[in-house]
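Removed from the display is one protein chain of the complex; every other protein chain stays in position.
Now for subunit A:
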Amino acid sequence: MPRATTEILDLPLDVRPEPDDLIRAAMQWHFGAETGSPFWLERAKNLPFDPLTDIKTHDDLTLFPNVAAELRDVPAQDLIPRGYGPSPDIVGVFESGGTTGAPKRVVLLRDWLDRMLHWSNLNLDAHGFPRGTDWLGIVPTGPHIVGEYFRRSAATYGRHGFTLDLDPRWVKKLIAAGDRAAAGAYAEHLIDQAAFVLRTQDIGVLTVTPPLLERIAHRDDLVDLVNKKVRAIRWGGTQLDPDSRHLYKTDIFPDTVLCGNYGSTMILGFGGERPGLPDDAGCVFDPYSPYVTFVVVDPQTLRPVGYGERGRVLVHHVSKSFFLPSNLERDVATRIEPLPGQAGDAVADITPVETFENEAVIEGVY
């Protein structure tokens, strides 16, 4: 292993590598016999190219097949690069939401967590989040990585992080079964618990999903509490439409910072809202390039769509701790020009893959 390779993968937190330098170093690391993970070393045997020699640039990542589905079955231990040695510093094993079938697993290592948090905290600074306050997280916990990021963000950027149990899979099951009443009761149960924390603790930052933020907005007493105490709201997990965003920023929580994240378990993190967007626009999200990158593609050809056009979000994660290229997410987004020096695309107006409404109900007159 040439020394330069690990240097590029281990750059100080405030130095970002050139995208193509990162890719070449990562190939040496993840596909090197001494350093790569058992999963990738085995998987590489079935690739129609040699990553060590054929993958040289960020654009080359799309040559990789989408192996995300294989993360449903692979033993988590096999995902850890051997280069970390016999006792890698592991934060935990986390799972995808489980919207479509069995969950996929990833391993979160300390060095990546620190790197991601460093970047994410800089984004909070840019949005004017207050430092040193207590945080309340109404976000999935347990096997979901968002809960871990919440705790670590609260601990590094704020003071105490208050959490509650939130199982999104159970909610999805209730909704799929058409049991809206039970899904609603569960959501109210969550808000009831959050209310205890909001009333008694000095909560300066609220992390929440948009559907649950809407339930907070439904309760006048909680709106008053948020306006009195909470100085910044960080939302993520599902999308916030531009009209609701505008209502929150101008009408419901006019003096509170509102900042969105767009993330997924499979990128071991999230993109952050671009600071300084107007109140009446949709959110633009920039990823932590070059480690995490987005490409908005035509789902058939996997070629990028034009700027301003809609396509599926293809994500790549390339770090020392993990490699997952060419993962086609279930989201549709508008392709936006990246900030200078960033690889890939920024994304906006994210929606789930279009599902077709009952276009014309054939029988009947309505």
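The working rule: a contact is a pair of C-beta atoms (placed from the backbone, for glycine too) under 8 Å apart; a residue touches a chain by one contact, two chains touch by 3 or more; residues count from 1.
What we mean here is this: contacts and distances are computed from a predicted model.
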item	value
Listed names "Branched-chain amino acid transport system permease protein", "Anion-transporting ATPase", "Aldehyde dehydrogenase family protein" or "ABC transporter ATP-binding protein", with the criterion being the UniProt name of the chain not displayed	"Aldehyde dehydrogenase family protein"
Option from A:D243, A:D298 or A:E337 whose C-beta touches the chain left out	A:D243
Among A:A126, A:A182, A:A195 or A:A217, the residue in touch with the chain that has been omitted	A:A217
Touching residues (missing chain, whole complex) on subunit A	180, 214, 217-218, 241-244, 246-248, 251-252, 280, 282, 357-358, 360-366
